[in-house]
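Just one protein chain is left out here, and the rest sit where they should.
Order of writing sets the chain letters: A and B. Residues in each chain are counted from 1.
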Amino acid sequence: MSPAFRSNLLQIGLPVILALGLFMPDWAIFLGIISLAKGLVVLGLMLLWRTGLVSFGQGLFYGAGAYMVGILPQYLPITDALLLVLISAVAAGFLAFALGFLLRRYREIFFAMLCLAFSMIFFGILVKSESLGSTDGFNVVETSYLGFVPEEPIVMQRMLYITAAVVAWFACLFVNRYLGSTMGRLSRAIKDNELRVEYLGFSAKRAVHFKIVIAGTMAGAGGALAAIAIGHVDPEMVWWIQSGEFVFVTILSGVGNVIAPLLGSVVFEILRTFAIEYAPQAWQFVVGGCLLAVIMFLPGGLWSLIERSKEGKDDGNSSR
Amino acid sequence: MLTATAILIDGLIEASYLFLVALGLTLIFGVMKILNVAHGSFYAFGAYASATAIGWWFASGFPDYGSFALMFAIAIGLGIIFGLLLEVGLLKRMYGKDEVIIVLVTFASFLMLEDVIIWIWGGNAYFAFEPYSLLGDIQFGTLFYSNYDLALIGLAVALAAGTWLLLNRTAKGRLLLAVIHDTEMAAAFGINVKRYFTVTFIIGATLGCLGGAVMAPKISVAPGIGVEVIVLAFAIVVIGGMGSIWGAIIGALVVGLARAAAVHLLPEVELFVIYAVMTLVLIFRPEGLFMRQKARKI
């Protein structure tokens, strides 16, 4: 993938997803929002994955963002969707920053387990909190868009879609820029040889911490968007099965490009929609089967298919 | 005082079944370095199969006490099936990949098995209380306990002792310890590591299934029991130290007692407290309470 192609893809990205939002059939809008929301979480997991880190608890930040959207309007007169998403993202980012001081010390299975432990603590608190609706969760207030409160639900959904598209696009731009920076390029280096990174004068822990914060912030934004779209939050958003699903979509997408998580997320949501429609009893089986198939036959994820088809025209300066 | 006794006994009961599940998990991790998410499905399969079989056993009028042997038979049968299916059929192809990738492979297996359970048993709850009531009750002061629960504690102790004897008093067990300690070195000394992997996985799976099988008479066997138990087992294994058999005992006791204490004293923190302990252990003793940290040579 040449850098030029990559940046072109990003530049045309926003108009394309925005246009999609205008012309998409009504039934697809919700699917689009959820794909973008979860795509944001996966984008963060991609950053961690590049350093060989797998978070089995990203639902923590996703759920934190979602519950922020639920709780915040109860105390402050904020109903603007974009503002809610931004505040929730920042809140989740702060949570990630705080937990990051511990998480950054761990690698491999220990990192995964500590993430799991943190998310399960949050889960344990949520299911026992009567005021937050325990296992049932609670409904989220209706949101406004720059002071405008659409009457028809479908207009509301389209407004939310546009909000999600803008947030996702900025996240992609940021991540793309970051991946080309010194710290971004350290991703793989830390996986390869952490000791050498230290001996070059950079703290690998700090680099990992930064990733944790970025991933947590984006997961918070994703959770906030999902909460507004669904109109409801519950502890399942924090549960380890949800976290596992995010990891699955990361593997499915591949980590070759910032667009990959969003595309992978769309594919996954379409797959889910059809599976629930036609084979509700086989949904987990299909997901599990796909995960196995990707690990065995397509280790680079779906993105590697796109990359392969581009290879002929490419300058060979493949993405790292 | 009464509460303290109740916490102690409830905690021990809880710890015994958790130990069965965690022992299988930690054995597989210790030998193969695989954190097996599908272990939760083994537990669930054991519970479902046991509940169905017990129902059939009593309906057919076979001798009542034979149902205990039936549970063991089911666990061993399922353990062999899963061992062959997952280890020989799937995991063998994955050795050499990243640890986390293999975790994902077992996670995928877990998801698939969850649906298989629904296909076989549907979404309804199963009950098989007969063996539970068979053994009657015992009274401690004003507290009543089922003898079945106490037998569970006995089973856990027996398994712990059996594992110790197997590992320390038999030649094969010592070779297994060598594999746990350093797989590459063991292979270099001519130990057939691959066979040990298969056997270990079958034993581990059997223990997972056994956990479910002996719990079936105590609980309502319904969808989701595997999901619940696997995270608990993770917590135990992390607390004790991944791959440490003695750690599994301590971990199960910590989790069992903590949970029982929470249920009796402060039900709001029941789940919270387990993962809080897990987190604290990861923070202060990341290799678990029973493992030594390794240094890197440059």
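Convention: a contact is a pair of C-beta atoms (placed from the backbone, for glycine too) under 8 Å apart; a residue touches a chain by one contact, two chains touch by 3 or more.
By our rule, contacts and distances are computed from a predicted model.
The chain that is not shown carries the UniProt protein name "ATP-binding cassette domain-containing protein", picked from "Acetyl-CoA acetyltransferase", "ATP-binding cassette domain-containing protein", "Purine catabolism regulatory protein" or "Cytochrome aa3 subunit 2".
Touch with the chain that is not drawn comes from one residue among A:26, A:136 or A:198, which is A:198. If you put the hidden chain back, the residue from A:71, A:90, A:141 or A:189 that touches it is A:189.
The missing chain lies against subunit A, touching residues 177-178, 180-186, 188-189, 191-193, 195-203, 206, 210, 320.
The working rule: only the chains that are shown with their structure count from here on.
For the pair subunit A and subunit B, the distance between mean C-alpha positions equals 33 Å. Of all the residues in subunit B, the ones that touch subunit A in their complex are 35, 90, 93-94, 97-101, 103-105, 107-112, 114-116, 118-119, 227, 231, 234-235, 238, 242, 267-276, 278-279, 282-283, 286, 296, 298. Residues 52, 54, 102, 105-106, 108-110, 112-114, 116-118, 120-121, 123-125, 127-128, 195, 240-241, 244, 247-248, 251, 281-285, 287-289, 291-292, 295-296 of subunit A are the ones that touch subunit B when the two sit in their complex.
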